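In this view, the complex is presented without one of its protein chains, the others remaining in place.
Chain IDs A, B, C, D, E, F and G follow the sequence of writing; residue 1 opens each chain.
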């Protein structure tokens, strides 16, 4: 931000307005943490789930005034036209319920991130991970419907798997994909259980438990359907780390 | 039995003694079902779990008098010497806690049964399945430590997998083995979850759930650690079916 | 397929078109595995659950071009008219949400498959199993509302039970049917828990657990409401097995 | 008690001593409710589980001074010799961990109580129910190892089942026995799940759930392994009811 | 029935028609067990849950032709007018979703049955129990909103509690009512957990578990919301028992 | 502390030694928070569970040097003699596994705290609560074995219940005690579920759930067997509150 | 009430009318406990959940006739206009589904109550606690969106936390807020888990378990989403206690 000010990209007014709200801005129902955004270089995210449309718009307005980019997860259908009014570059991903504004598109990650999903029905969650990672400045490759029951489809991905920095493996039902991918990969694998399945799939619990017990030791797990979280951590891993000499 | 009598292999006395106890023999604490054994051609089995040694020996005595073969599951250590006294051909499998007497060794199954296990720690359950299937008159091939995290170990088994009538797939932890095996196989796969694992493995529950949700539709499941049941059903499938013309 | 080509039943064009997509055809959102279908002689199945109507139709189109038969499970109501446009022989089973196209009706199974259900409310799942088994080329007999609380209704089925190669036993609530059927039968019994029941039935979990603990050792279990899976495995068991001399 | 006094069976002293402790006697760690025992005509019971031997003996002493009969459940092995010192008529049932003193053996129940168990391993719990019912003044018939997988063993009991006032049905594993018994019976069936089984039996939870979902509407359920409770309620049902004209 | 024929209350035709369908009548989707109804003197009940309206009406028609009374549980709203067409005496209980036809109103029970519920919201389930018991020929007293947090409301019922043959205690949330009632009563208490509550009430599971662990030994339990089952068993207990001399 | 110094009760040395370790003292395996103890006026507590004896003694030594009082929970048997060496006033409560050193015995609470338990077996947990509350400077009254099945025992406590500031209600099995106590009381009730019970008591889970669903709104809950926590919060409630004018 | 009569604030008629309904008024479907309200000085509350609108209005009418204040929880939208007709002072809090009538606004609590919530989505439950506490005569301060992931937002509240008598800490997801608040506070903390979250949040179960295991010993817990209960107990703690000298 300070650099942007120095470069003349933002006005003194905007900077002052911004500094006023440090460390965070209190909207009564929410405390928007502009400081953390700056400090951590994280992208700006609103978790839409459970917020009213009014609340989402108020926070979005506050963020768009001060930051380049914005991601809204679990965005209700009717929010998108309103966001478009605030910012015409906004993009909508209906399957994964994401809205993104990405005015700063600089690639910040070193390697590539692969997002692999087991079934056709897992695609919305996989897309959430892929869009998030892309939004956070990474090159992303995706491959869907690679479930372990047709192992040759997965083996065909071997080159992709060996060639990337992090893998996000998305699966419902028995959640076996991350174990097999983990065995093929040399990098960290972030497993995302999905609520896909029926009966004893227990809305993703079976896949979650399966992934937590993966016999591949390079697998860590996020919450059920948490494509955003997986994309986010994958980005962190792929970004330059503090203290890392380059 | 009648055939054995006709062939002179058993005496009239033994036959009469046997017929006396049809349809079942009441030992007060147990009703030994000699009839079902005959009718179904099933092997003779005592489920040792929860029975006192005295009870096991009484039932074993009753069975050995009237039948050729005998299998005891979950047999307490101290039972074996006593069974040996009753019948010197008895064999002991300490890892899987089985005792078998197999005086009739005729092969009754058409094809071969494969027993595949994921890890070294799953071997006792896998052995229980393998010994049971062998005991019931089948040719059995085994391969252990073929977990999905090292998929090439499993792919090396492809020929075995395609070449048998039924597969028993044994795994703990995330229980992914049956899904992958099921995708490679063309025959029914019986999945056996084991209580191997820790933490969120929940003593086999995770593997059980995982297997019930297998994306391979040729997979059916038995109870946790139920190697016997898997070996038993595998034998049934491999045996000639009633009404099946050959 | 090659045989069909040789017999002149399919044109060279169709064969080439088909070979082009080996081992699988990538529809972006799905990888249709024409190869497995050929190799395993399995019937062609689309799992409708969680797929959009558009996705189902695209996969159905791809399959109907290259294969004789097609089964769609969990098919949304509105899909049927569209499938009928693609193929007038299509049949609809609204209770079990199946759509089938069965242009090749050759019986491939050796024996008969019995589908027995406990209550009137279990019929949709039982029908799913029965239609699937029929679709895969088997002779199927069904008997519904045979719950264990009216044991004489079940005992009347004794002849049917002894006369078939495989039994699919479908029950909700306490899920006791497979245990009793298993005791009467000499063949494998595939137990299907249904989500029928209320309160402590936990949407089929009680029936599932009950079946996994069956005291009849010839019982294996599939997922809750998985009529398709049960019909499928029953078919595999009833089909000639690889390596089995006849 | 008053009647016993009037009949001269107990002395005035004993009566006064007794009245002193109405409505209950406070032993500091326990409040012994002599009043309820009198009022309800219930038998005198000490629940041994979790009590120290010292506590059990103190309560037993207090009860034996004032009442004819005494039942101790979950009695630690070492308690029996001490109770024998207090009262030589004491009886020990080691399998079901019961100790009983039954000086008053008048039959109070109208009909007979049947206790039926599924497997050999369920016998300790079944015995707990049978001894309790007998102790409370009932005629009891027992039949063990009548599991539903050998349905003819159960059908042989049909006459017994139709001829009694209440049935206690004891089973572990899939807990199907009460449903079948309930269908055959015309009287109330009290189902007792046992912790017999392994894996997905979950120490009796599966049997418990199964029984709660019984399709026979004459089945009610008590806690896992609660043979005492079942015997107790069976006795209440079999006793003359207050307000019931005879 | 035979008696009714002898008394001239039913014609020979109706009797013959009836005998034709012994032991049960097969409606394809249901096997109506006229025999059991006769043999057990049970009332005629259709479990409406999960049945289509068409199925309910078909079974109702079959039953009303041959029996005096009829009870339909979980009856869909729209069924009642149709039943009224079949039989003008039909009664509707919308809160508990029951429909009853009670042409034979003879009291068969010896004592009185009390139905007590904890909260206002438990009334539908309590009413289901009360109507069922009444339908089966019993005198029933009810008292609602007697939860244990206002213990004096319950203590006011002491006389009722001591004066009846069986008690049905209905409660949701923590399900403590049956324990307190059980302590006050001398007769059997049938506990019915309801799905009333929120959060950690888990749709009745908490109440169910609580009741199974009741420290009052005269309590048995039925499934969550199973008012019918409780009323049914209460009736059995209150009826004359076979083998009971009067 | 400063006051103690001013009063001459502690030396300057001890004060300086103490100040040196503010805000906490790092023992490598533990960070002893002397500051919080001072600031909050809380008593000094070591949670023994899972700590080695060596670790407990090191922390105890550090605390006894700087503070008047000390409480050790879940203290292993063998720790007590060692603590006695450090401080001869130490007291041992074997049933509740507590060790206390209470050199400062000033009563700090305004009212009285009542600790009421349901059964004899709940006494160890109840004692843990009572000793803790006493240790923290409160007058405590206890009454054990007041389970709801014998409601008159509880009603006899009415005066005690109305006469205290806080109540700790301890129960296992169905955990109904706090609901009834809560209805009788006018003050806050802290419910402590215990792991007492068997089968569907699930080691206290049933009691815990029951208490969380209490229909008495003055009930809050702590973890299973957490007598210490209940005694602690009861003390806080009974102590003078900051900002409260007196 | 008697004081109000003496002061002339209510008429003799109203007093007599009131006394007539002691100890409680039976509305058939509900027993309104006017006595407890008086005796405990508790505010007048109707739990709306599961009650019909008719039932709520009947109880509300009965209460408003005899008491100054009234609170309705989980009030259906359509009830408010009806309550307004009964009493124009009624207030509606749509987010937390509360309706309150507060004619007596005397502050009865000594200190202040803080209500702190973790996220924006937790606000409805937090508001339920805050309104309840205010309604019961307390000064309340609130701070929302203070989740532990932005710990500085919470540290900014340190003064508030140290300055109040009781804290209500409301959180969903991982439910960590009460532990951190508990560590900062010197007063009792009442933790309220909310059903906010998805996947493995299990509708508040995760937050509930987390809070029950809080490492801060000053934390007690109420049911999921039970803002009312938390506000109620907080009020009790903040009110003068019986037996407490001031």
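Keep in mind that, in the parts below, contacts are C-beta pairs under 8 Å (C-beta built on N, C-alpha and C of every residue); 3 or more make two chains touch, one makes a residue touch a chain.
Note that the structure is predicted; figures quoted are calculated from it, not measured.
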Chains in view touching the one left out: A, B, F, G
Option from A:50, A:137, A:172 or A:229 whose C-beta touches the chain left out: A:229
Of G:15, G:86, G:162 or G:209, the residue in touch with the unshown chain: G:209
Absent-chain contact - pick from G:180, G:222 or G:237: G:180
Touch list for subunit A against the chain that is not drawn: 36, 39-42, 45, 110-112, 162-166, 183, 186-188, 190, 208, 212-213, 217-223, 228-229, 232-233, 236-238, 241-246
For subunit F, residues in touch with the removed chain: 23-24, 28-31, 33, 36, 49-51, 55, 193, 195, 203-205, 208, 223-226
Subunit G, residues in touch with the chain not shown (by the definition above): 118-119, 147-151, 155, 173-176, 179-180, 182-184, 197, 199-202, 205-207, 209-216
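Everything below uses one rule, namely that only the chains that are shown with their structure count from here on.
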C-alpha-based rotation, subunit A on subunit G, 0 to 180 degrees, nearest 5: 90
Mean-CA-position distance for subunit F and subunit B (Å): 54
Residues within subunit C bordering two or more other chains: 36, 119, 150, 183, 199-201, 205, 208, 212-213, 223
Complete list of chain pairs which touch one another: A-B, A-C, A-G, B-C, B-D, C-D, C-E, D-E, D-F, E-F, E-G, F-G
